[in-house]
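With one protein chain removed, the remaining protein chains of the complex are shown where they sit.
Presenting chain A:
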Amino acid sequence: MIWREEYKIGVELVDEQHQELFKRLGDFIQTVRSDQENSEKKKEVERTLNFMGEYVVTHFDAEEALQKRFNYPDFEEHHQIHEDFKAEVAEFQEKYSADEYDDDFLLEFSGRLLTWLINHVASTDQDIGEHINSVKEKEEELK
C-alpha cells in the first residue's frame, strides 16, 4: 500500500502504527491477489488476515487510550466506528475459515478495506491529531 506524508496526524505513536497497519493490510491484499494453489492460498490469506486483525485491535486500543487521555470530544463516535470495523473483520475471518465465502467475496472485502482504511487514516483520524496537539500546546503555555 502507498503511504503518503499527508496521512500523518502529527502524533508519533499513531503515525507509526498507521504505517504498520498499512503494511499488514498490504500483505493481506498481496496474498488475496496472488496466483497460488487454492489450499495454499487459503492458509496464507488466513495468516495475513489474522496478522492484520491482531494489529487492528492493538492499534485501536492504543489510539483510544490516547483519545481518552486527551479528552477527545468525539471519542464515543470514533469508538463505535472502531467497534463496527473490528466486528466486520471478525465476521469475515470466521466465515472465510468456515468456507462460507468465495473468491469474489474475498476480493470485494479486501478492496473495500483498502479504501476504507486510507480514508479513516487520511480523513477521520486527522481530527484526533489536531485535538491532541492543541491540548499539548495549551499545556506548554501553562508551564
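The rule we apply is simple: contacts are C-beta pairs under 8 Å (C-beta built on N, C-alpha and C of every residue); 3 or more make two chains touch, one makes a residue touch a chain; residues count from 1.
The rule we apply is simple: contacts and distances are computed from a predicted model.
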item: Name of the absent chain as recorded in UniProt (options "MaoC family dehydratase N-terminal domain-containing protein", "Acyl-coenzyme A thioesterase PaaI, contains HGG motif", "Phosphoribosylformylglycinamidine synthase subunit PurQ" or "Chemotaxis protein CheX"); value: "Chemotaxis protein CheX"
item: Touch criterion as defined above, residue of A:Leu13, A:Val57 or A:Leu107 at the omitted chain; value: A:Leu107
item: Touch list for chain A against the chain that is not drawn; value: 1-2, 4, 6, 26, 29-30, 32-33, 104, 107-112, 114-116, 118-119, 122-123
